[in-house]
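Missing here is one protein chain; the remaining ones are kept as they sit in the complex.
This part shows subunit A:
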Amino acid sequence: MAAFSLKINGTQHEINVDPTTPMLWVLRDHLHMVGTKYGCGIAQCGACTIHLGDNAVRSCQLPVSSVGDQEITTIEGLSENGDHPVQKAWLEVDVPQCGYCQAGQIMTASALLKKNPNPSDTEIENAMNGNICRCGTYTRIRKAIKMAANTNQNS
């Protein structure tokens, strides 16, 4: 066990856990922030995607000990009122079916748009290839990302 101080969604959290514990389980089990989902545990499905600084990372492969003072953003903190352009586009396009993978999809998509505000079709597909949607909402995911990109361009 070791003590860690983590800045998550703008708030400082103190926890005492096994240093090898992945951030996914720190968030879900210890901080009860369950928006970040467990899908595979080996960084293959993207359901657990969070932002470490500005980068989309798979929290199932991110030991708490490696976070240091880098800021973490989860789906719960992506926006204060659920009105990030990507979240709004996701609702307007009615992307989700079961909804389980969508937090991870949204975190990957929002990190992409931050770095590349106007991605091409191929750039969107490449960025999103690490996020599996078993229900098959891929065409809507692409459409929502384009809609969010346009919102950003126009605002």
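To be clear about the criterion, contacts are C-beta pairs under 8 Å (C-beta built on N, C-alpha and C of every residue); 3 or more make two chains touch, one makes a residue touch a chain; residues count from 1.
Heads up, the rule we're going with is that contacts and distances are computed from a predicted model.
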>> Looking at what's absent rather than what's present, what does UniProt name the missing chain, "Xanthine dehydrogenase family protein molybdopterin-binding subunit", "Two-component system chemotaxis response regulator CheY", "Amino acid permease" or "Glutamyl-tRNA(Gln) amidotransferase subunit A"?
In response: "Xanthine dehydrogenase family protein molybdopterin-binding subunit"
>> For the chain not shown, which residue from A:8, A:57, A:113 or A:128 touches it across the whole complex?
In response: A:128
> If the missing chain were put back, which residues of subunit A would it touch?
Replying inline: 1, 17-18, 20-22, 25, 28-30, 32-42, 44-45, 47, 74-76, 78, 82, 87, 90-92, 94, 96-103, 106, 121-122, 124-126, 128-129, 131-142
